[in-house]
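Below is the structure I would like to discuss, written out as structure tokens.
Missing here: one protein chain of the complex. Every other protein chain is in place.
So, chain A:
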Amino acid sequence: MAPPSCYLLRRAVGAPHCEKKKKKKKKKKKKKKKKKKKKKKKKKNLLHNQITAIFFLFYFHERLTSCFLCRHCPGTGSEAAGKSSSCEGCPNQKICASGATAAPDPAIAEIGAKMSTVKHKILVLSGKGGVGKSTFSAHLAHALAADGTKELSDEVQLRLRLHFEPFQTSCGCTCSSPRGDDPRLPADSSQPPVALLDVDICGPSIPRIMGVEGEQVHQSGSGWSPVYVEDNLAVMSIGFLLTSPDDAVIWRGPKKNGMIKQFLRDVDWGELDYLIVDTPPGTSDEHLSLVQYLSSTHVDGAVIVTTPQVADATRE
């Protein structure tokens, strides 16, 4: 008689089936093998993905960065800047994640301080080009500068008294003569000081319209001196910084923004009643930068110029 098999003994005793255990063990082994295979596949896929990612990055670097920057970019000022999944691969990811981009530009506060001597700021806008923004801005500036209805303030009266030196004439009368030529003190102080700022970087027309083409901008300790069309009418444009009328300003947005920042921060505007800002057509970098940099000051508003057949004014 053959000895009872393990199965029979176990069954008699009530122990679990041997083969079932074996099957279970086999299953466990299979599972382990599958897990190992999956891990290996993952590693291979990771390597493969990294290699393809590197190829993508090198081959389509610009396209991908522009894609990441633009299509799914949460925005440099948002809380998710540099931290969202769409930021992966962007060359600016570390800068955004550090929070440097969310911090306010220190120039905004500087411009705010500079603009504290300017009473009224007016933007001249239009979505469409060629409607006459520069023409209107120039004539508005002339009209405001020629307004002789302004009453002299106490401060201006004091400055006038300090500016003129009293002297005794041969006949015994006491007269006064000006100390020097202070361009920021209007010859006729009943006329308000006005300035015209041209932020059309690519097509500066204001110098030609105002008749001061070819003039140069000088730099002093207090900043850039604007070009004076009249004693109380100052103009600043990139046209004064170009050496030739054929010079083209082929700049992308960030460089134009830097120029506008300099115009607002570094120009010695002095005390102004009106600052009129002539803008280029459209709704782009120049307009966004202007509003951003003037955010710490009060902008009275915008004048929108149109011609009868234009539809782009509504977008503006």
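Quick note on the criterion: a residue touches a chain if its C-beta (ideal position, glycine included) is under 8 Å from a C-beta of that chain, and two chains touch if they have at least 3 such contacts; residues count from 1.
Everything below uses one rule, namely that contacts and distances are computed from a predicted model.
*Asks:* Between "Beta-hexosaminidase", "histidine kinase", "Cytosolic Fe-S cluster assembly factor nubp2" or "Radial spoke head protein 9 homolog", choose the name on the UniProt record of the chain that's been left out.
*Replies:* Per the UniProt record, that chain is "Cytosolic Fe-S cluster assembly factor nubp2".
*Asks:* Taking the full complex into account, find the residue in A:98, A:117, A:222 or A:283 that is in contact with the omitted chain.
*Replies:* Missing-chain contact among the listed residues: A:283.
*Asks:* Please identify, in ascending order, the residues of chain A that touch the omitted chain?
*Replies:* Contacting residues on chain A, toward the hidden partner: 52, 55-56, 59-60, 63, 66-67, 69-71, 127-131, 134, 201-203, 205, 208-209, 245-254, 256, 280-285, 287-288, 309, 311-312, 314-316.
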